[in-house]
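Working notes, beginning with the structure itself.
Here is subunit A:
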Amino acid sequence: MNPLVTLLPPLLVIPFIIFFGERQKNIRELCIFIAGGILLVLNISLYQNFLDGQTIVSGSITLFDGLKLYLKAEPLGILFALLASFLWIVTTLYSIGYMRGHNEKNQTRFYVCFAIAIASVMAAAYAGNLLTLFVAYEAITLSTFPLVTHSGTEKAKRAGRIYLGVLMGGSIVLLMPAIIVIWWITGSVDFVSGGVFNESEVSPFWATLLLMLIVFGTGKAALMPFHNWLPNAMVAPTPVSALLHAVAVVKTGVFLIIKVIVYIFGFDFIASTGAADILLVFAAGTILLASLIAMTKDNLKERLAYSTISQLSYIVMAALIANTLAAQGAALHIVSHAFGKITLFFCAGAIMVALHKKAISELDGIGKQMPYTMTAFFIAAISIIGLPPLIGVWSKLVIAEGAIEGGQLWLVAVLIISSLLNIAYLLPIPIRAFFKAAPIEGDNYQACEMQEAPLACLVAIAITTLGCIVLFFQTHTISELLSLI
Partner candidate 1 sequence: MPYNIHFPALLIVLPLMAAPLCVIVRHSFFSWLIAVVVNICVVLFSVSLLLQVIDGDVIRYTLGGWAAPTGIEYYIDTLNAVLMVVISIISFFSLIYSKASIQAEIAPQRYYLFYTGWLLCLTGLLGIVITGDAFNVFVFLEISSLSMYMLIALGKERKQALLAAFRYLIMGSVGASFILLGIGFLYAATGTLNMSDLALHLVDADQSRTVIVGFSFITVGLLIKSAIFPVYSWLPNAYQYAPSAVTAFLAGTATKVSLYVFLRFFFHVFGSEYSFAEMLLGKILMPLAIVGFFAMSIVAIFQTDIRRLLAYSSIAQIGYMFAAVSMATEAGVAAGVIHIINHAFIKTALFIAVGCIAYRLGSSRIADMGNLIALMPWTASAFIIGGLSLIGVPLTAGFVSKWYLVTAAIDSGWWSIAIMVLLSSLMAIMYIGKIIEVFCFRKTTENMKGADVKEAPLFMLIPLWALIIISVYTGINGSIVVGTAELAASQLMGGML
Partner candidate 2 sequence: MEFFALYNDWAVIVLMMAGFYIMIARHNLVKKILGLSIFQTGIFYFYVGLGKVDGGTAPIFIEENEKLTEAVIYSNPLPHVLILTAIVVGVATMAVGLALIVRIYEKYGSIEEDEIQAIDEQEQINDHNGHADH
Partner candidate 3 sequence: MFEDIAAIEHFVVMILLTVLIVLTLGIIYLKDLLAAVILSGLYSLVSAAIFVAMDAVDVAFTEAAVGAGISTIILLGALSFTKREQKPQKHNNLPALIIVCMTGALLIYGTLDMPSYGDGKSPANSNPQLAQHYLQKSPDETGVPNVVTSVLASYRGYDTLGETAVVFTAAIGVLSLLGLRRRRRQEDPNLTPRQRRRQQSEDT
């Protein structure tokens, strides 16, 4: 099967979204569900085909001078595509509840941009070479820009400016030259097993520089000091924060880094040149620093954003360790963090819709009003921290094993410390909700008629929470796929 077909459902649904528009919301959203379902089915059948040993390649467009755009399925991409398409359905379900409950304006534009972003994510997941991935990366930036500035307030516009500036600026000023140099040195930007570099061509200094250009240029990976856009982007509606800024967009960034390390540089090359050494420090630093900052944030979404920054650096770090085990850990963490973090964001959004509360300090005692939501929050937080029986434990474990195999024991220490920090900034939230008494004056309490989040939201939360649990027992399927790298 041609991986290009995965672009079709999200793109073809756009005319329907525009056509039904605000007038017939139910039909509009039904269309999105159908498209999401088709997309998921397509991705699953691609996955089956791949397991059957077929090579899945699309036709190519030649830009100029032998530079091509084409799609090709490989294990990492399939995993990413499956993840994104599954969560798209869940998020759509959630946004129905959220957007209506929150009375957002311009919902049609929201859904259109969302669909374009998903199509771009599919293109990124199946990108056959670095150029295609780069194109998809830019498309994601552009299509999510209107989502960040959705509310049109001054704050949103400012966030939009930073968003565009860091993501597009970084990609054009740092990432693009890196791609050009790779092309210039090797004459190819294709993803090849084992990488395209050899040591005789590139000195360790240049290799380090090139890798830094790529890792920092990929602003979506939010490695410090290029992380600032992510907390700012939290002005977007919560479904956007949940799917895009916790899963699709940021994961495209780390996905790009993993792909470049696995298929362009190659583990051996990185190991022999030591190109990743400096960056490992940056990644480890980001993990700890972002966790520390997260503790200081009172705004729930912002705290989650910093948590995301920290978690993304796990993946970057794992990729930089540059061995097969760590890379598998990185891929696994993409999945585990996706389920965990999307649940947390869903819960944050649900609290906002139901109780109009954004700050953590206001959450005292809400566990009584929103028991389901807060239970889900608790489970997801446990998963992020990395305790069994939740998916999060596996990914951290594999990354740690990879670090040991790569001889980087200090990274294990970083992992342990950061897990403690995770506990420190995540667990107080459900604890406040369940064990602290609600404030007495009760002004807000009376004003809010809604006790729990809208049903659509709750269902979505339930699905992702279940995902966290079920995947704990199903890791072997993922490992099986990843062993094919």
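One rule holds in what follows: a contact is a pair of C-beta atoms (placed from the backbone, for glycine too) under 8 Å apart; a residue touches a chain by one contact, two chains touch by 3 or more; residues count from 1.
Candidate selection criterion: all candidates are chains of the complex that A comes from, given by their letters.
This is a predicted model, so every value here is computed, not measured.
This complex places subunit A in touch with one candidate out of 1, 2 or 3, and it is 1. The touching residues of subunit A, counted against candidate 1 in their complex, run 61-65, 131, 134-135, 138, 142, 146, 149, 152, 156-157, 160-161, 164-165, 168-169, 172-173, 176-177, 180-181, 183-184.
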